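A single protein chain has been omitted; all remaining protein chains appear in their positions.
As written, the chain order gives the labels A and B, with residue 1 at the start of each chain.
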Amino acid sequence: MSARHLRRSVLFPAVASVAVLGLVACGSSEPPPEADGDVEEQSTEAEGECQEYVEAAAEAPEGGDDTFIFAGSADPATMNPYFANDGETFRVARQMFEGLVGVEPCSADPAPLLATDWETSEDGLSTTFTLQEGVQFHDGTPFNAQAVCDNFEWMNNQPAGPSQSPANSYYWDKLYKGYGDDSIYESCETDGDTGVTISLNQPFAGFVPSLSLPAFSMQSPTAIAQNGTVQDGGNPMTTEYATNGPVGTGPFQFESWNRGQEVTLSAFDGYWGEPAETQNIVVPTISDLGARRDALLAGEIDGYDLAAPGDLPKLEEEGMQLVNRPPFNILYLAFNQSPSSGAPLDDLMVRQAIAHAIDKEAVANETLPPGSAIADQFMPASVAGYADDVTTYEFDPERAEELLAEAGAEDLTLDFNYPTDVSRPYMPDPVATMNVISTQLEDVGITVNPVGDAWDPDYLEKISNSSDHDIHLLGWTGDYNDTDNFLGVFFGGETKEWGFDNPEIFDALTEARGIPVPEEQIPLYEDLTREVMEFLPGVPIASPVPTLALGENVSGYIPSPVNDEVWSSVVVGE
Amino acid sequence: MSRHEATAVATTIAGGDEGPGESLWQGAFKRLRRNPMAIVGAFIVALFILVAVFAPLLTPYEPESREWTNLSTNIYVQGPTGEHPLGIDAFGSDMLTQLIYGARQSMIIGVVSTGIGLSIGAFLGLLAGGLGGWFDTIIMRFVDVLLSIPSLLLAVSVAALIAESQFGLMLAIGLAQVPIFARLLRGSMMAQSRSDYVLAGRALGLKRRTLVLNHMLPNSLGPTIVQATLNLATATIEVAALSFLGLGGDKPYVAEWGRMVVEGEGKITIAPWLPFYPGVCIAITALGFTLLGESMRTALDPKQRR
Partner (left out) sequence: MLRYALRRIGLMIPTLVGLSVLLFVWVRLLPGGPERGLVPPGASPDDIDRISAVYGFDKPIHVQFLTYVKALASGDFGLSIRTNDPVFSSFFDRLPATIELTVCALVLATVIGIPLGYVAGRRQGSWLDSAVVSASLVGVVTPVFVLAIGLKYVFPLELGLFFTQGRESRGSQNEHPTGFYLLDGIITGNLDAFTDATMHLVLPSVALASIPLAIIVRITRAAVSEVIHEDYVRTAQAKGLAASVITRRHVLRNAMLPVITTVGLQLGLLLSGAVLTETVFSINGIGSYLFDAIGNRDYPVLQGYIVFIALMYALVNLAVDLSYGIIDPRVRVP
């Protein structure tokens, strides 16, 4: 090849690359606004913001596009919500199904839905509901007291095999402790068409609020009987009902499910409440966060959930709407007090030292969405059992070093477990959060060894089923307003995640759970949360604000702290 | 027959234009020197090797240093500044440092995986070509099986077994290269066994092993080196692809270009240069090896020596 040839064939790409590099390289982005203020203040602020959305929805313009496209991050597991516990399945299920009880807009408190009123007996064992009239399922079956009892009987009498596996029937298994005679469900009695009494054989104060869970939605008994039942050992996820024919009472009905691709719904004409504004719903599955963002920016979808904090400035710049959910979650750094590495996390002074080493404000400012509330206990301020006088551990690196020295742990080395490539509502960017905390720990002399694992199954397996971890990040979004739904989930008993045996706390939780009247429970829960923060099994960090990104012409979206978002009021403008 | 004599004979057979007493290698080198492609390729490769080897001396920062307090977060990312000539990556590390250490990583992975592919492949090819018969059939069938799986899938399945460690990555890519080298060596062996000097050697009573090891193998060196160079280019790209698929080992801190592209993609709307820099590095390095390999092939090609 001649020298001239060389010049042309290699210089072209070289010059071109440098030119592009130059154009692209000049740039940087804006620093974020800061988060501050006390916990309860921030919580009420978020709620106020939410109320604005409720008002805006009422005033939203009519008409508009006939399709609302909202991208999900994963394919729903099934169309029968009883057998699911993941947000994407529930997102779709909430459009088609309703439970006896709903949720007050912008809060986690129960509100009337299919039941207009209810009353619990003195002993807390039975609740009588008055049902909404004029409700029918999508297939024409009337909704009445008999349908309610049919539902409960079906939920309780699952055949043996996968139908009873907690991996599938997660919520029933967890809250009702079993099936048939082993569960705490006792019986269901009808009183005409609109009266129904459900009896339990053990008090369960969270019974009524838990009925707002999509897993306990009312499903058409006719459809279930026809297409949704299996024999012993059969797989309930593959029934015609669960894959192709779910029937509920909600404002939207099922059209089609193209597995791995999208779910299509259409407005239900016979809906008993306010009819849906938009005729069609499409929920495509776009598993990559960046792809969802790009699709919204390119106008290919109308919205998606859990926008990454790093994307917010760009989304805003391009005119997208950012809708904040009032946080009902908690992000925490957990300690494993029986780690296989032998790290001295069972020493209270070491745990306290770590707590003092962490600057929660910096973590929130740098890795969490703006408006996130700093946490001082293992639940957000809006939960009933929240106590505002728990022991707090201020950011104090000197105190941290002192404590470490006292405990004889000056050269402490810890494995810091975190999930790679996942985004949770309480933990939008785990890697960034881990990094900031690591730096803070290293500043007080702790050597941090980051250990990353893929979220599912590796990370979850490792931290919940093995002792092979020292400190890790995790969190939880509450399902309904019940302290048990937070503290009970974390500290209900000895677990491999936390690695401690504290009978005082376990017993106190069991006791509190058994009290039939919610009002009487609250003081007990308040004591509990104080005790937990003394014991310090971990460091609660914040309640991050999950953010939805919507297209600029979308109105009428009402966010819910517990993700109870029904899209009947959504309008996609021109 | 001494090695020198055998080489001289081979040269005569090929009928090249080397001067008297000039070996194949010396002739090839002269041609390379004249070839601009080779010069550019060699330059890039040399640069790459230098950067990779002398990484700690070249970088202003430690590879694992991160700056969090005010310069960078996941929310905003710095472009080029005085302290950070290429800006900061998604983790708060200096981009230039990460790129330089990434070179080291690519070199290690490239060399080790090509080494694995070369040794196993050449060994198999030697056996098949040198021994012939049943060995040949069985070994080549095995090679065909390996070839029937696209290299990426092969790498993925191996990675699944070895639970994503660095070594697993290298083994996976190396295994995918085995068939290429095996075929190469076998072909070379077979071609040579029909050539005059081998027949002569046999007639002279030389043992098979001597023939193969002292004569035929060195003659296969040329094309093997060419192939190895080209494979280094492929290896660099495949490592990046495997990182993209999430098979690159668990620590995000290990500076590796493919991993940097993946992370950068997530932030592309606020910092488009994040995936761009490592992507360009991958391309240029692969280009260097390709240019060098291609020009070496041309230089050693008998047809070109007319």
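We adopt the following convention: a residue touches a chain if its C-beta (ideal position, glycine included) is under 8 Å from a C-beta of that chain, and two chains touch if they have at least 3 such contacts.
Keep in mind it's a predicted model, so treat the numbers as computed, not measured.
One chain is not displayed; in the complete assembly it touches the shown chains A, B. Contact with the chain not shown here comes from a single listed residue; of A:Glu262, A:Asp359 or A:Glu497, that residue is A:Glu262.
In the complete complex, the hidden chain is touched by one of A:Ala60, A:Ile184 or A:Met237, namely A:Met237.
Against the chain not shown here, chain A presents residues 2, 5, 8-10, 12-13, 67, 69, 75, 161-162, 165, 167, 233, 235, 237-238, 259-262, 264, 280, 282, 284, 286-288, 291, 294-295, 297-298, 300-301, 454, 456-457, 461.
Taking the complete complex into account, residues 141-142, 144-145, 148-153, 156-157, 160-161, 163, 233, 237, 240-241, 244-247, 258, 261, 265, 268-269, 272, 275-276, 279, 282-284, 286-287, 290-291 of chain B touch the chain not shown.
Keep in mind that, in the parts below, only the chains that are shown with their structure count from here on.
In terms of their C-alpha centroids, the spacing between chain A and chain B amounts to 47 Å.
Interface residues of chain B facing chain A in the complex, by the touch rule stated above, are 35-37, 39-40, 66, 68-70, 73-80, 86-87, 91-92, 246, 250-253, 265-273, 276-277, 280. Across the interface of their complex, chain B is touched by residues 1-3, 5-6, 9-10, 17, 20-21, 24-32, 289-290, 293-294, 297, 308-314, 362, 365-367, 420-421, 429, 431-432, 435-436, 439, 450-454 of chain A.
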